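I have placed the structure first, in the form of structure tokens, so that the comments after it can refer back to it.
One chain of protein is taken out of this complex; the other chains stay put.
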Amino acid sequence: MQLDVAFLIDWGSAAIRLATPLVLAAVGGVYAERSGVFNIGIEGMMLSGAFVAVAVSYFLGAADPAVASLCAAIAAMLAGGGMAFVHAYLSITRRADQIISGAAINILALGLTNTLYRVVWGSAGRERVAGFPTIRIPILADIPVLGPILFDHSLIVYVAYVLPFIAAFVLFRTTWGLNIRAAGDFPLAVDTAGLSVTVTRYVAVVFSGMMAGLGGAALALGAVRYFTPGMTAGRGFIVLGAIVFGRWNPILASFACLLFGAADALQLRAQALSIGIPYQFLVMLPYLLAVLAIAGAIGRSSPPLALGRPYRRGER
Amino acid sequence: MAIGRGYSLRQMLRTAAYRAVTPVLSVFLAFLVSAAIIIAVGTDPIVAFGSMLNGAFGSQTALATTGVRMTPILFTGLAVAVSFRAGIFNVGAEGQLYLGAAFGAAVALLPIGLPAFIHIPLALIAGFIGGAAWAFVPGYLRAYRGVSEVVTTLMLNFVAIQLVSYLVDPLVGPIGERGAAYAQSAVIDPAAKLPILLRGTSLHAGLILGLALAVALWILIGYTRLGFRMRMLGANPIAARFAGVKSAREIMTVMLLSGGIAGLAGAVEVIGLRYRLFDHFSPGYGYDGIAVALLANSNPLGVILSSGFFAALRAGANSMQQATGIETSVVLIIQALTILFLIFRPLRDWIGSRAGRPPRLAQDSLIDAA
Partner (left out) sequence: MEDGRHQTPELLRMDRITKSFGPLLADDAVTLDVRVGEIHALLGENGAGKSTLMKVLYGLHQPDSGEIWLDGRQITIGSPHEAVAHGIGMVHQQFMLVPNLTATENVILGMRAERRPMLDLAAARKRLVELAREYDLGVDPDAPVWQMSLGGQQRLEILKALFRGARLLVLDEPTAVLAPSEVGGLFRIMRQLASEGRGIVFISHKLSEVTEVSDHVTVLRLGRVTGTLPTREATAHTLATMMVGREISLARTTAPVVGTDTVLEISGVHCVTDRGTPGLTGVDLVVRKGEILGIAGVDGNGQRELVECIAGLRPVTAGTILVEGRPPSSALREPGLLGLVPEDRYEQGLIGDFDVSENLVLRAYQRPPYSTNGFLRWGRIRDNATQRIAAFDIRCPGPLAPVRSLSGGNQQKVVIARETQDDPALIVASQPTRGLDVGAVESVLNLLRQQRDRGAAVVFVSTELSEVLALSDRVVVMHKGEVMGEVPPDPAALGRIGEMMMGRSLESIDAGAVA
């Protein structure tokens, strides 16, 4: 393999494809953390979403692929949202420790998906199901180099293009977004303003679960079109790093995800490319960047002030 | 940690019983829900759990298997419990475990012809150092910069896994075995291998080490000055400061200790069970350690019980699968549900009202304080 234009297109396209699940989950994760709740369970919610998406698509096999994938996406969001609701209940209403709650959900998701995977497909193994329809945008896709990289993808990728901007708009320009940002920074002010910290946080957390679920659907149905046990393989944790790296801004976090996707795509090609860097170092790069970001070595990284702390009225 | 403190036997037993109720009840409920899932999938849960029990304890081989599985999570459970006691969230046991395995393997691979009673301790010390070294940066950031240790240790887990993957890479890894089918190191020096406890099984002396470590940590936390400081920090860091405790130094100490113990977990796995350093050799022992520590309420002796319990689950899962076809992953569901029920507070409150509130010994649980 040479380092030429063909490689560039291949790499760029893969980067976008690999980044898409991350972007979707990261946008949700930003909302949850902005509202003050740490969602470490994104990994489990993505995995659940991936499984449910493939399962639904499988059972709707005969239907029109567009319809099937749409149902799959919705089901994935419900699955992720459902798990997030449990996390929200434990973290917000019960004020349990958010790390533990999220970690338990990850284990639960792994156990449930592995078990149900065998139940649905037995040892038949992988069967390809209908995925998201691929759409090649005319004219735009004809632009040299950038065209094929950006505009020849499955539908879900285009969703990921648009979502961060919509999410940023809502977060910074609407009352809902304002409430979320206030709840994560100084919930007492929200309470005193007559708004419900609890409802705000629930909504943000459930939304993050839905987005994580959709991200899982993107992972499973975007390219490979089947489910493998444990297929998220730690992506949910990279998303946490992207959130920090992107300073809790949906658009910046998405760019971080793009960066991580590029690194992921590169490491898959590194061996064939023989660039001399063992691929493992490319795989660990996103995590190292996240550590550097949180350590303050890369720019000022200031989390929402009330992140991780349950709110109780009457506490000073 | 109540022995020798002056409590009456009756008091101690009552409180032990009180403290055991919530974990036991959580486990019970978890099994109950899992039974429902098993029924939904079309199997008799009694048969399923029965075969699980058999697979865990039913024969010498079964016991040995349980023991083998128990060893690594005993160590990681202790590592996490130690950090929890001081109010620190070390979720990086997985990465520290890998580094400990790498350091331990490096020493164990040295063909220097040392006798076992020197080579083994050297490998173990190396493992401890490896794990501690990996905990150093997150510890420093938390102690001196106030950066939360959760995200830093979590991210470093993945870095560690990749690092080890590189080390044993068959093409470029410094200790990777060239031309091997798997990414692995060479076999370690025979003198560095831990003795087998039960002939014909894989049960190795690492378990004994773990048990000894648990007792040692129990003594450390409950009966030494360092342990007292750790508990002060975990219970009320503000008052600790007013009493003259230098929190930065304590946090570093605890993180290094915790990381070192997790490192031992990895080293013991290498020299006790696998005799090589493998790529991705841990199925999540570090994370299991969190569950183990929680279920044991961060008490080192309790960790023995809870690690045994989780190990039994895993060991029994295989025979359950063989007997009934139920996936081993059901065990993960049980594990997760146990934790979820554990942190579900009304459960504790309900128990409290039923149990008639026996005399509360000081230092009730970490979970209460959350």
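Letters A and B mark the chains in the order given here, with residues in each chain numbered from 1 onward.
The working rule: a residue touches a chain if its C-beta (ideal position, glycine included) is under 8 Å from a C-beta of that chain, and two chains touch if they have at least 3 such contacts.
Keep in mind that this is a model prediction, so the values were computed, not measured.
Participant: Just to verify: which one of A:Phe7, A:Phe85, A:Trp121 or A:Phe186 makes contact with the chain not shown?
Facilitator: Within the whole complex, the residue contacting the unshown chain is A:Phe186.
Participant: In the full complex, which of B:Met232, B:Met255, B:Ala311 or B:Leu340 touches the chain missing from this view?
Facilitator: Once the missing chain is taken into account, the touching residue is B:Met232.
Participant: For chain A, which residues touch the unseen chain?
Facilitator: Interface residues of chain A facing the absent chain: 173-176, 178-179, 181-182, 185-186, 188-195, 302, 304-305, 316.
Participant: Write the list of chain B residues that the hidden chain touches.
Facilitator: Touch set of chain B with respect to the missing chain: 4-7, 223-228, 231-232, 235-236, 238-244, 360-364, 369.
To be clear about the criterion, only the chains that are shown with their structure count from here on.
Participant: Quick one: chain A and chain B, Cα centre-to-centre, how many Å?
Facilitator: Taking the average C-alpha coordinate of chain A and of chain B, the gap between them is 29 Å.
Participant: Write out the stretch or stretches of chain A touching chain B in their complex.
Facilitator: Touch list, chain A to chain B: 38, 40, 86, 90, 94-97, 99-101, 103-108, 110-115, 118-119, 229, 234, 237-238, 240-241, 244, 278, 280-281, 283-284, 287-288, 290-291, 294-296, 308.
Participant: Report the residues of chain B in contact with chain A in the complex, numbered from low to high.
Facilitator: My answer: residues 37, 41, 89, 91, 137, 141, 145, 147-148, 150-152, 154-159, 162-163, 165-166, 169, 172-173, 287, 290-291, 294, 326-337, 339-340, 343-346, 367, 370.
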